[in-house]
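Missing here is one protein chain; the remaining ones are kept as they sit in the complex.
So, chain A:
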Amino acid sequence: IMCASAKYNTRGPALIPRMKTKHRIYYITLFSIVLLGLIATGMFQFWPHSIESSSDWTVEKRSVHDVPVVKLPADSPIPERGDLSCRMHTCFDVYRCGFNPKNKIKVYIYSLKKYVDEYGMLVSNTISREYNELLTAISDSEFYTDDVNRACLFVPSIDVLNQNALRIKETAQALAQLSRWDRGTNHLLFNMLPGGPPDYNTALDVPRDRALLAGGGFSTWTYRQGYDVSIPVYSPLSAEVDLPERGPGPRRYFLLSSQMALHPEYRLELEALQADNGDSVLILDKCSNLSDGLPAVGKRCYKNQVFDYPQVLQESTFCVVLRGARLGQAVLSDVLQAGCVPVIIADSYILPFSEVLDWKRASVVIPEEKMPEMYSVLQSIPQRQIEEMQRQARWFWEAYFRSMKAIALATLQIINDRIYPYAAISYEEWNDPPAVKWSSVSNPLFLPLIPPQSQGFTAVVLTYDRVESLFRVITEVSKVPSLSKLLVVWNNQNKNPPEDSLWPKIRVPLKVVRTAENKLSNRFFPYDEIETEAVLAIDDDIIMLTSDELQFGYEVWREFPDRLVGYPGRLHLWDHEMNKWKYESEWTNEVSMVLTGAAFYHKYFNYLYTYKMPGDIKNWVDAHMNCEDIAMNFLVANVTGKSVIKVTPRKKFKCPECTAIDGLSLDQTHMVERSECINKFASVFGTMPLKVVEHRADPVLYKDDFPEKLKSFPNIGSL
């Protein structure tokens, strides 16, 4: 089975066969040749595509007036009216879409024809600018296919965006004669202005049988939830007028109405609001006494004042979007573009893309009957929320209203998400503006679970050749009550690990994995042998930690399973002189990192470190043989947004072998290198994810005036 998901090696580096150096060159040569061959074949495969796109050789250079004419006999069949009971599982043929590894539906567009009736009269305008843009967008998207047999969704090129511009019966006949019509199954029609006088239906009146409708003015009675798609009414003004985004902050008017043809009843109510609240409410109308030649569309008037439209919308915090004859109003798009929070007064209106967009975050919906209370309702909204709604409104416009392309792609994505729900786009992706996406975190371990103590932890010791010290570490660690397994990662390829009989006898299973290469990142590999959630990463020279300290560290980790829990803490500082980050190991009042020479963390982070580390950090660490702990600190803080937890007073790992490193010069280069790491990682992450805190975790009764023997973790306290 082909999966789109990334397969990863569950066995780890230990399984990679070691090659004899003698034969290596042959293999490399062979490999290079095969690789080159592959590249060559690959390029050859893709070459024709690039020719195609560069020279546009398939694009027909012709006018829309040159398209074939199709004559519709008067008695050609008319589809049934739309079936209100249609749902995806009853009217949609999923077998056409099938399982595919990319989880993308295939969309076919019928070629453009000109339809005339028996007398040669046009059935509708051939195609409008907007519908042409929409079809172009679909055709350029990855949904498109030109193979009618492989298509899952069919889009007729018959333009039904505006019902007023077409002859209903004849358009229906034109639809019915499409080659794959089949009662409209899997056909998608786009309509923005439905209905006509006098009753203005809220869905397209053209009989369309089972076809899906992407409609711009659905009411809750005509919208088939989960089948139709509610789309905006596109405002061509957006393309003409450039309104740059306006930052948050007070605007001149609180509430503004800019619609020209309001029903007198609504207008009276709005005027009553204006009378009560004075200048903060502005109700604009069409300009009656403009000199000829000026476009009436771009102007609005209040008494004798003339305002530019849509620029005036940016002067108001809230903008009224009232229903007219139709529920969907193009003004909604203008209002969103201006970053004005829409106040939607249109009972039973299905808001655009309501299936995926959370309109409560970008608009205020007021029932028509509550219009008199509108002002006080709006005033009760906190200022900070208003600012967010403004930002959200603008974001909705940019992402889903701005162009016919945006509307078309959002519509197709919604249908795609229904067909491949397990690959659907998430709420956050649809709704969070880029600024929120950037500043927020979504913790992969979001459920507050305190892992049971009985699970214990797995100690992972990375070692090269310090066998004696390693054995001491093993013996020490094995005294910790909650240890459930010990894993030694043997990172030395030139030497075999000691024989089984030489290893210390301990009460828990001890496993040795051999690695293929001496890499630091091997310590963070999600080995299958790690069966517990908690991992204790420990160096092969850390022997000074007491059993109480380790056990307490594990207990603390259980309370913070999504954090790094370690002993010596470190800090990053902004060096104002050098204008860059600096690594600090002095005894400070703050911590932002813990050393992973001995640290508890969730196994999930091993998975992240190995497969999801951003940029080239992993390779960089392996090449420099340093900073793997800083990388881990960055990774965890970036994905959870939380600080590390430093436990117990311990400040450094003292060990007999380390004395050399304490030498001043070595220390200096060490510090420079570590600082370099921080700067490098911060630039790769694009931000400084580390969080600075002033606390550490101690046992509840630490240093309290209380008998030591009654304390759970008495043996804690050395530095």
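The rule is simple: a residue touches a chain if its C-beta (ideal position, glycine included) is under 8 Å from a C-beta of that chain, and two chains touch if they have at least 3 such contacts; residues count from 1.
The definition used in the following text is that contacts and distances are computed from a predicted model.
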{"item": "Missing subunit (named according to UniProt) among the choices \"DNA replication complex GINS protein PSF1\", \"EXT1C protein\", \"Creatine kinase S-type, mitochondrial\" or \"Proteasome 20S subunit alpha 8\"", "value": "\"EXT1C protein\""}
{"item": "Touch with the omitted chain, as defined above, among A:185, A:201, A:277 or A:588", "value": "A:588"}
{"item": "Full-complex contact with the absent chain, from A:455, A:585 or A:679", "value": "A:455"}
{"item": "Residue of A:81, A:252 or A:360 in touch with the missing chain, whole complex considered", "value": "A:360"}
